[in-house]
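Only one protein chain is missing; all other protein chains are in place.
Each chain gets a letter, A, B, C, D and E, in the order it is written, and its residues are counted from 1.
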Amino acid sequence: MTLELDTGLPSTKLLQGVLRDKQAVEVKLVTGDILNGTLRWQDPNCLCVDTEGQVTLVWRSAIAYLKVS
Amino acid sequence: MTLELDTGLPSTKLLQGVLRDKQAVEVKLVTGDILNGTLRWQDPNCLCVDTEGQVTLVWRSAIAYLKVS
Amino acid sequence: MTLELDTGLPSTKLLQGVLRDKQAVEVKLVTGDILNGTLRWQDPNCLCVDTEGQVTLVWRSAIAYLKVS
Amino acid sequence: MTLELDTGLPSTKLLQGVLRDKQAVEVKLVTGDILNGTLRWQDPNCLCVDTEGQVTLVWRSAIAYLKVS
Amino acid sequence: MTLELDTGLPSTKLLQGVLRDKQAVEVKLVTGDILNGTLRWQDPNCLCVDTEGQVTLVWRSAIAYLKVS
Partner (left out) sequence: MTLELDTGLPSTKLLQGVLRDKQAVEVKLVTGDILNGTLRWQDPNCLCVDTEGQVTLVWRSAIAYLKVS
């Protein structure tokens, strides 16, 4: 829980670009759920997804993939 | 198990706000279960969810997402 | 495997109280299995659940939630 | 992978007793598979289960629970 | 999150060869999803898969296997 976000990693940078540009994303979870929205922020444990104004905190451990539209 | 809660992380702060304000949350687990209630506390391993007075200890490793109503 | 149980964490303390008072618990696993019984002990890797005298060693990594009756 | 088995943990000790006494165990995996047999050894990553002479290496990360008969 | 890619590991080297040579891969996820494409890059947390120009960020924790065609 005390790990910092490694801002030099390609995955961190890709996500930073996606959230800065408010690109639409599709996040598939291990439950099979698919969330469509934009990213508000990322931290080492979670991504915060905005789906039509609804704040959803998504655990990274539960993410299968994220597609950039 | 000896990790401390990183109170500076956005996800920790979002959850602290949610539990302080007793906001209703929907917690989706990797089992497909959905818990509706409020948060009592969080620690590095678990969230404690109050569902109509019933105490449920939820392992973070089993959480897919948490929606704030 | 060498991590110690952090006895200061709320989740550890809640579980210690539950096992000391022999409170009935419902443990839901990621497999969908539900175990009903009491706790014998906890360590950093497992919970030991007593279901009618049957000893069941449950891996924390496989727990979705634990409800206190 | 370099973690050592913490022989002081209750779960390690319970498993050591089970394998020393060749007690029958039922191991439920997150896949839903159930293995019945005895334990040959444990290490920090795996349990070695003997099911009628067949050697099965089981990853701890995939174990839901282990019942001692 | 601050772990670096261990470029000496056989799995890292295999993936480096695959992405350098733009070999077609099939990535099976724990959700059951199968992604077919080529690799753009790897980092300690994710693989970036290119499926017909679509960028998909795949979490390593959600990968079951990767087949090289």
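As a working rule, a residue touches a chain if its C-beta (ideal position, glycine included) is under 8 Å from a C-beta of that chain, and two chains touch if they have at least 3 such contacts.
Predicted, not measured: the structure shown is a model, and the values here were computed from it.
Every shown chain that the unseen chain touches in the whole complex is listed here: D, E.
Those residues of subunit E that touch the chain absent from the view are 3-6, 9-12, 14-15, 28-30, 32, 44, 60-61, 63-68.
The omitted chain makes contact with subunit D at the following residues, 1-2, 29-31, 33, 35, 41, 43-46, 48-49, 54-59, 61-62.
We adopt the following convention: only the chains that are shown with their structure count from here on.
For the remaining chains, with subunit C not counted, the touching-connected groups are A, B, E | D.
Within the contact network of the assembly, the step distance from subunit A to subunit C comes to 2. Common neighbours of subunit B and subunit D, listed by label, are C. Relative to the C-alpha centre of subunit C, the farthest chain centre belongs to E. Counting every residue number used by either copy at the subunit C-subunit D contact, under half are found in both chains.
Rounded to a whole number, the gap between the C-alpha centres of subunit A and subunit D is 36 angstrom. Centroids of subunit A and subunit B (each the mean of its C-alpha atoms) stand 18 Å apart.
Looking at subunit A, one finds that residues 29-30, 44, 61 touch two or more other chains. Under the stated contact rule, the graph of chain-to-chain touches is a line, running from one end chain to the other without closing. By the contact rule set out at the top, the touching chain pairs are A-B, A-E, B-C, C-D.
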